[in-house]
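First up is the structure itself, then whatever we jot down about it.
Heads up, one of the protein chains got dropped from this complex, but the rest are sitting where they should.
First chain written, first letter: the chains are A, B and C, and each begins at residue 1.
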Amino acid sequence: GCGGSTGTSGGGSTASGSGSAGAAGAPTDDSKCADPAVFCVGLVTDTGKVDDKSFNQSAHEGAMAAAKDEGGFYKYIETQDAKDYAANISQFTNKKYDVIVTVGFLMADATTAAATANPDTKFIGVDQGYDATKVTAKNVTGLVFPEDQAGYGAGYLAGLMTKTNKLGQVLGLEIPPVQKYAKGFEAGAKAANPKVTVATVYHPAADNAFNDPVWGAGEAKKMLAQKADIIFGAGGNTGNGALQEIAKASGAGTDVFCIGVDTDQWDTVPAAQPCLITSAEKLISQGVTDTVKTAKAGDFEGLQTLGKAGLSPFHDFDSKIPADVKAKVADVVKQMEAGTLKTGVTL
Amino acid sequence: MGTWVAKNRTTLVVAAVVLVAAYVFYYAKNDIAPSMYGAAWGYAIPLVLAALVGVIGERSGVVNIGIEGQMLLAAFAGFFSAAATGSMAVGILAGIGTGLLAGGFLAWTTVRWRMDQIIAGVVLNIIATGLTSFYLVSGKTLPGVIPNIEVPLLSQIPLIGDTFFSGRSAIALVAIIAAVVVHVGLFHTRWGLRTRSVGEYPSAADTAGINVERLRLVNVTLAGSLAGLAGVYLSMDASSSFERGMTAGRGFLALAIMIMGAWRPLRAVAMALFFGFVNAVASQLQQTGGFDVPPQLTGTLPYVATLVVLALAAGRVRGPAAAGQPYVKKDQ
Amino acid sequence: MSETSTAAPPSPPAEPAPREPRDRGGLLAYLIGHQSGVVILVALVISLLVGAALIRYQGVNPWFAYETLVREALVTPGAFTRTLQKTAPLVLTGLAVVLPLRLGLFNIGGQGQFAMGAVMGAWVAYVAGGTGFLGALLGMLVGIVFGALVGLLVGVLKAYRGVHEVISTIMLNYIIAGITFWLVVGPLQGESSKTSGIPQTEPIPEAAQLGALGGVPIGFAIAVVLAVAGWWMLSRTTLGFRFNTVGANKSAAGYAGIPINRVVVLSMMLGAGLAGLGGALEAEGTLHRFEPAIVGTLGFDGITIALLARANPLATIPAAFLVGVLRTGAAGLQFNTGIAPEIVDLLLAIILLMVSIPVLGRWLFRSRAAKTSVATTSWGS
């Protein structure tokens, strides 16, 4: 290479692709990743960005935190085209990164292929379920989350809280993680309150299903008009649009409420705070951080790693939700964690 | 009056039938009908504004396929200006101003430089996509909301009142007013006569002493403000965030609406409403269940319905004859 | 991971100097071709300079950024092949816009036509995959056929029902997106995907996948052959004469005995068929199955390419290659400099703007500038 600066210096870019972990003595570039003493973590996003307020962002934050804790180096690539997965992973393998995180179930094939070809590198596939009969590599693990449990918990809470017995869900694309949330939510709501009906809409388009807040808001508005009083927004920015719309509605926080998804959206979508009682959360950041650390320490425990999912804190609504409701929900969540309560969700 | 009725008989009959059907549904299914009308209009608002941009452009002889980009830029500028200054008003003005700028870009390149109009529109779209996703900053929020207004008296009318005149911000009202103003402007004022002549047969306008280039420049630029308003509506009113590609093809749909509306503002409103309503039906089918049609297929309903309607409606509509062609004077 | 140990020679990008398609005759043709070549070259240089300013503003050395972009797209082992792989569908979606544009029809349905060809092509190549290359061939044929069927619908609606092609292609993009998505969560969903619910078809067997011959992807070779064939057809054959005549003067075409409606339908079918083939090739050569994300923005990129190429089929090759280089190099650019890949969209917009500004030619050549118009679309009719 010639004497040019990389993205680490200079700055000014909001979407800076690389950022060294701040700890003193941490590597500032990836030229020495092949050195066993130098720990490098790379991340490839799904066709999305690391600021998507959703799973890409959570994984990104988790991986960055892990690298920082371990005094390592971290960098990411945002995929623009689903056909670039392999090429983008190879950017990291060429530089002999130690751990590579790939985000999204569509990358499963590319990840396992890269794992087979690069036995010295550890791969973590977020949201990826592998077929144990086909994948034999030991240097890869799919980090999956029980979205149905998070959805179930949220649905249970909503079932107990609703006054109109009408709930709504504004969803992104009809794909497995979203479906699991949605079906879990419905099952949980019905378990808590058999009289409840749940109106469910998936975004019809394929390409911008997670990026259409205007559509999400419109659907939420319509559901509110049809007397739904708690609405679950689960579909990236599309769902966020629904949350924000409900936050603007009259009665937000007193008569109508919303429930977020994936992360604690109290933090990621502040505009939703007036109505946001909780979020059906999967702890992607924490899961990624933990799994990266596991990878540094040694082998993965299994082909799949199960992350945690549950409900976010109630924040300002802590005082407004009746104690018995909170207790019942906590109990249900605990039972699911213990495995004594099954959500019954299958795809 | 009598001739007006005679001239518009088909339209009037269709409008009457639609209106009656709408009221019947409204009273028969009062649990869902109002919300569906609301959803239809909510869906239609940005389409109406954007379709007006298309109508003004093409009536002046400039094809604008850059509406999508104009809206996206305006949504971006509006949202981030509001977030940065803490003032919704500044955001709205910035969005409209950006729409004007984008309109000015299209006008200048196509009218002054005689760049191919399709190319100029495509350029605008790619620039908008690139700029807004490249410079996007996440984590910003709007300082407030655009307040909803109730229009006195009008909001009391059943169906029409709760659909159009209550529970919406001023932007929705502006969309209606703009459609009426543009319609009256186009067909009943000097500006409209000149604009239409420039879009139909510019050399006739030129020889009649009309400054073709200037009229096109002004019209296309000013129409940009409506695209700006549509963008503002998307990121600051209908939702409260800016996302990459959040216009989601609405600029192109607006073009389709414009053509379906035969390049007439009020008909475009009707078509946008039709489109919005079928959308509401599609999602209602999904949500009430009972129908075992997969959501991917019900979601295509509005588009299928559009094609079917167009294929059945015999007779082709004809757009402004000079739309798409730069006006080149005899010796240039 | 590197499939090709011998790095493809870093041949410089082909000169994107499209000649005027029509037979304008000897010297005149040469001059016009030459002139637009110079204009395009100057336009590219200006675009790169503007891009450099943007990159500089990001705090990155523009020279290093461009070097990285080119290296990542052309020099890095396997990169050149990957760039060609990316170029192939772009050539085809570009042609899908070019052919109807010759008649003044604006096909913005590349997205849908591509997806239709991809899903059916992928499925057939999977089903017939046991037969090896024959399966791949079948997949391509089916891709063409299904793409062309979409085109047939658009063409018939246009010619016989007067439905504006811009409307119908936009609507069909949405409709096909819905249908293809439904297909891969329903009837055509792969068995292995059913348990996980992933919307995709079964993978195409290795034997029916399309690889590369000596670093040149088969799909790319096919695309280039078709671009040349398209150019030959338009400039040398009676069919091309029909296309051009309908585009130039519909009334005269009718007077000359050209069956306008049939030519309209045929052009849409050819264009859409090529987009469908692009889809099938992409499924067989790149992703080895269908999933909705396969389309990406390829259909819309086709519009950009057709316009860059000024509706000349031959010029779609360099135009698509340019886009291919930018898109391939973008990830490496982010990896090495931290510049977000969207910079590529900005660069493309600037290039298209510069290449199409007529005043540039006028500034350079004074009054002798060629009158360039891509094609007048029959927008209003």
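Just so we're on the same page, a contact is a pair of C-beta atoms (placed from the backbone, for glycine too) under 8 Å apart; a residue touches a chain by one contact, two chains touch by 3 or more.
Here is the rule we use: contacts and distances are computed from a predicted model.
Visitor: For the chain not present in this complex, what protein name does its UniProt entry give, out of "Hydrogenase expression/formation protein HypE", "Phosphate transport system permease protein PstA", "NADH-quinone oxidoreductase subunit K" or "Nucleoside ABC transporter ATP-binding protein"?
Guide: "Nucleoside ABC transporter ATP-binding protein"
Visitor: For the chain that was dropped from the view, give me its touching partners among the shown chains.
Guide: Those shown chains that the absent chain touches are B, C.
Visitor: Among C:53, C:228, C:252 or C:359, choose the residue that contacts the chain missing from this document, as touch is defined above.
Guide: C:252
Visitor: Thinking of the whole complex, not just what is shown, which of B:193, B:222 or B:266 touches the missing chain?
Guide: B:193
Visitor: Using the touch definition from the top, which of B:153, B:208 or B:312 touches the missing chain?
Guide: B:208
Visitor: To test your reading of the contact rule: which positions on chain C touch the chain that is missing from view?
Guide: Given the touch definition above, chain C has residues 23-26, 28, 236-241, 245, 248-249, 251-252, 254-259, 367 touching the missing chain.
Visitor: Quickly run down the residues of chain B that touch the omitted chain.
Guide: Against the missing chain, chain B presents residues 188-194, 196-197, 200-201, 203-211, 321, 329-331.
By definition in this document, only the chains that are shown with their structure count from here on.
Visitor: Can you tell me, using the touch rule above, whether these chains form a line, ring, star, complete graph or other shape?
Guide: Topology of touching chains reads as complete, every chain touching all others.
Visitor: Calculate how many whole Å lie between the centre of chain B and the centre of chain C, each centre taken as the average of the chain's C-alpha atoms.
Guide: 30
Visitor: Between chain A and chain B, tell me the centre distance in angstrom, where each centre is the average of that chain's C-alpha atoms.
Guide: Measuring from centre to centre gives 36 Å for this pair.
Visitor: Note the residues in chain B that touch 2 or more other chains, in rising order.
Guide: 133-134, 249, 296, 299-300
Visitor: At least two other chains touched by the same residue of chain A: list those residues.
Guide: Residues 15, 174, 204-206.
Visitor: What part of chain A is in contact with chain C in the complex they form?
Guide: Touch residues, chain A against chain C: 1-13, 15-18, 47, 75, 77-84, 86-88, 90-91, 93-94, 105-106, 108-109, 114, 117-118, 129, 131, 174-176, 179, 204-207, 347.
Visitor: For a test of understanding, state which residues of chain B touch chain A in their complex under the given definition.
Guide: That would be residues 31-32, 34-36, 38-39, 42-43, 46, 133-139, 141-142, 145, 234, 238-241, 243-246, 248-249, 280, 282-283, 286-289, 295-296, 298-300 of chain B.
Visitor: Once bound in the complex, which stretches of chain C touch chain A?
Guide: 1-2, 57-61, 63-65, 67-68, 82, 86, 174, 177-178, 180-181, 185, 192, 195-199, 203, 282, 286-287, 291-296, 327-328, 330-332, 334-341
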